[in-house]
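Let me begin by handing over the structure; questions about it come next.
Here the complex is missing a single protein chain, while all its other protein chains stay put.
Letters A, B and C mark the chains in the order given here, with residues in each chain numbered from 1 onward.
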Amino acid sequence: MTKVVIIDNDEEIRARVVSHTGAEHRRLANKVMEEGLKQAGLSFDEISYVIATGYGRINVPFADRQITELTCHARGVVNFLPSVRLAIDIGGQDAKGLKINDGKLIDFAMSDKCAAGTGRFLEVLAAALGLKVEDLGNISLKSANKVPISSTCTVFAQQEVISRLSEGVPLEDIVAGLHDAIASRVAGMVKRLKIEPDVVFTGGVAKNIGVVKALEKNLGCEVFVPEEPLLSGALGAALLGKEITLKTLAEGEPIPRGERRLEEATFFK
Amino acid sequence: MAWFMGIDIGSGTSKGVVTNDGKLKAYHLLPSGVNYRIAAEKLREELLAKAGLLPEDIAYTITTGYGAGSVPFSNQQVADIRCCTRGINRIFPSVRTVIDVQGQSSQVIRLNEKGQVINFAVSEKCASGSGRFLDVITNVLQLELKDIGPLSLKSENPVVFTTGCAVFGESEAVSRVAEGIAKEDILAGVHKALADKISALVDRVGLEEQCAISGGGGLNVGLIKRVEEKLGVQLLIPPQPQLINALGAAVMAEEEANK
Amino acid sequence: MVEVTSKGLTRVREIYQDRPHRAKELRAEDKKVIGYLCLYPVVEMMTAVDLVPYRMFGDMREPITRADTYMPTVVCPFLRSLLDLGLKGKYEFLDGVVMAHTCDVGAQVPGLWNTFVETHYSHFIDTPHTIHEAAQKQEKGELQDFQKSLESLTGKELTRERLREAIEAHNQQRALVRELYDLRKPDPPLISGTETLQVVVAVMSLPVEEGSKLLKEVIDEVKERRNGPPKKSARLLVWGPVIHETPLIEMIESLDANMVMDDTCVGSRAYFADIKLTDDPLDGLAYHYLVELKCPRTFREGVYGETSKEHMTDLKSRFNYLGDYAKEWRVNGVILQALRYCDSHGYEVPVVKDYLANIGLPSIYLEHDYTEGALAPLRTRVQGFLEVIS
Partner (left out) sequence: MTTEVKKRAINRLQTMYALRALVDEMYQSSLEAKKEGKPVAWCMLDGGYGGPFLNAMDVESVYPENYGTICAASGAAAPFLERSAAEGFPDHLCGYARNCLGYTATMTELGEIPPDAPTGGMPRPMLLLSSGMVCDARFKWFQALGRYLNAPVWTLEVPRPGMRESLMEGAYERNVDFIVKELRVFVTFLEGLLGEKMDWDKFEQDVNTTIEMDRVWFEVNELRKARPGPMHSRDFWSSMSASALRTTNPKRVTDLYRKMYDEVKDRVDNKIAGINREEKYRLTFVGLPPWHSLGFFDQLAERGWNFVIEQAYHPPGPIDLTWVKDPIEKLVRYRYQGLDHQIDDIFEPEEAAKVREEIIECGYSHQVAVRDAMDYQCDGAILHTLLTCRGTTAPLLLAQNRLMEVWKVPSLVIEGDIVDQTLFDPVDALRKAEAFEETMDHYKKVRKEAGLGW
């Protein structure tokens, strides 16, 4: 997914766009930006500062600066819950744990080596079960006793759930098992950061109430989810953009602009 | 006039054949779906209909494949590796090495003149050595699985895939696409990577002419070409490569009945 | 004698691009080139009998295919790759190989190499695991065997004089490398981490005098040139097992960081301690290779046989040199990198982190599987780390 958030001086959100990122669309961040501008009723030149973040941040030729999703997520999450000490973000590409101390990112853990423990794990398995990802959460809530999923690799977990299903194990118990698998994997990863409340959970998977519950069980504490868990990174980037702008203006410096070509990314210099 | 049935319930597709004095009389394929038992029942219906038989006409039924355990009407289960060699042996009696590329794993098997397993190597518990690797990349490139083989052959300079892991492979492919590299070059790279894995398996069991390919991989001309380049041999390709294990199961059913 | 036209960093890049090239030339001049694996084979002894020691590496870009037949995939990918190259005949230009008991998998390579790779000569040095005095004597004994083996290979006598000369030549090279490293102390450093790695790799592919000559050229060139690395916010030290190809360092230096110091075996570990000249040179060599080399494969402790133990004291005795590096090279962040399946370094990671945390140095642990593709996802981690420490 490519997301755009535009905020004004009062940190009011003027535009929020979420659009699918296909392999090619990675290069087309400009299209999503234009949509955002339309929504906000602004021209590109009126934007004081543009920060690109996320896996494709290098492919945004119109950005003034690139900052990792780690820092941006942290900033966005702090805006949602200032008392946050640990932020967990599970997206399609990876899972992140962010350790935050009075509003600042101080340490992090990441998993992107393996689809297990990421949103893709659930996407693939939902498909295998013939379900929509967005339905998984509610289905799992029906489960009385979840079945453990032993395979780590997504590919083999797929086999496993299908044979469980053939054995007549209720769907909800399998889905609950999947949620527990991903939750315990991510919990195991963030334990390195020493878990302290408050914990905030963002990213596409945070919309899945089943995983939220499983995560709370695994971490042994309450987990807060923002209304728009997908946007926290983009929002954080926007907030950082504002801070940088105000800071440089206060110092009487000109805003450090990039080349800012609002066009497709190209890779042949 | 005894009739035999071989059923192969794969994690993706279920295949079945009916044979009669050593000849293939009917075959059928359907998606395994989420309930192997139902898939198997359906498969049997279709097979019997095609062969114009009644259930009791079948002397012996052997099942294999991932879902073999959940087939109610099976007389016996047999490991896919054994079925594969029997099946290939029925079609190509001269073959001594068979490369079986399935959705979930790849295996290279050496067999003797009777179609018995004399050595084999199975890809590790990692999607990289399996057809699944191709699926993953196909999704990334938003293509149809059936098109990737031919497309990959168009490539002049294949991308070098440094990693074996399907997950790494995916992110690697994504960034290549983002860099604007042509799909065929990426696909050629992926096929090459898989071909490397397969030839490593071949090294392990030792290549003996003749060599055949079976399983879903046998439908992929791109993969076949790469493997042939790598091994420096021409692969024999059965008419219905993905049916081989089901056929082998039927062959074993014949053996059982003749015991 | 082949005319070498290029000099300095240009020459370095040429050699880095095609390491075997020079070795093959030397063979054409009837020199014997001996490959050695890791830091523990004693290069001074090879030099002393006019052999050319040539450091053996794997190849990150070459997919591993042949080696999987003889080595499980769950072991060090560097050594798997090395064996793979051997099986593919890419080390045919060597006159022999010398290996040592560097680690479990390292100790497996000789058996495989001798059995499956065409080899004219090979020798294995069973380096002990502790720094105990008896272990030092044992190492000396191992070196005496190595001496016999080298003498029967070359038909030359390895006299103390020759050995002393060789040690002096290599010590001189060590001094030059340290001089090169001094050029990384200014901010910005005069030479990048990427270039430094290329220099060291080149030097490890050449006869000692030739390497030292090249080092002098590089040092002069770097002092003179105006187009050195730009100033960056972070000055990093990289720790861990063998790095001999530039992609990881390039990735780090493409971000807001200069790699100004290392603790790896294609770097400071190989050059930062001189070999003491003892009456019997083998004593100095045994001490150096067992006690002074800093690879975690050796069980190092402050004073061995202590009956009481305190974690921080132990850490200081083992890792204070890292603190010194950090001070002298003004390091403000450490990247702990390790190859997947490297046990010696794997056990050390949390322990080194303890030490660094204690002296207030932030660090991040990166694990990679010796492929360029695996480096891509690490970029975000490194950049995130830089944002955290800035």
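Here, a residue touches a chain if its C-beta (ideal position, glycine included) is under 8 Å from a C-beta of that chain, and two chains touch if they have at least 3 such contacts.
Since this is a predicted model, take the numbers as computed values, not measurements.
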Going by the whole complex, the chain not shown touches A, B, C
Contact with the hidden chain, among C:Asp263, C:Glu348 or C:Glu387, goes to C:Glu348
Filtering C:Thr5, C:Asn227 or C:Thr307 for touch with the omitted chain leaves C:Thr307
In the whole complex, of C:Ser122, C:Ser205 or C:Gln337, the residue touching the missing chain would be C:Ser122
The missing chain sits against chain A at residues 150-152, 188, 191-192
Had the left-out chain been drawn, it would touch chain C at residues 69-72, 74-76, 101, 103-105, 107-108, 110-112, 114-115, 122-126, 128-130, 132-135, 137-138, 141-142, 145, 148-149, 296-297, 299, 301, 305-311, 314, 338, 340-341, 343-344, 346-351, 353-354, 365, 367
Per the touch rule stated above, chain B touches the missing chain via residues 78-82, 109, 112, 116-122, 124-125
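In this text, only the chains that are shown with their structure count from here on.
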Among line, ring, star, complete and other, the chain touch graph is complete
More contacting C-beta pairs: A-C or A-B? The answer is A-B
For the pair chain B and chain C, the C-alpha centroid-to-centroid distance in angstrom is 46
Whole-angstrom distance, CA centroid of chain A to CA centroid of chain C, is 40
Rounded to the nearest Å, the gap between Cα centres of chain A and chain B is 38
Multi-chain contacts in chain C, i.e. residues touching at least two other chains, fall at 374, 377
Residue ranges of chain A touching at least 2 other chains are 112-113
Touching chain C in the complex, chain B uses residues 124, 160-164, 168-169, 171-172, 175, 193, 196, 199-200, 203-204
Contacts from chain A onto chain C in the complex sit at residues 55, 67-71, 94, 105-108, 110, 112-113
In the complex, the residues of chain B that touch chain A are 11, 32-37, 66-67, 69-70, 104, 125-127, 130, 132, 140-142, 165-168, 170-171, 173-174, 177-180
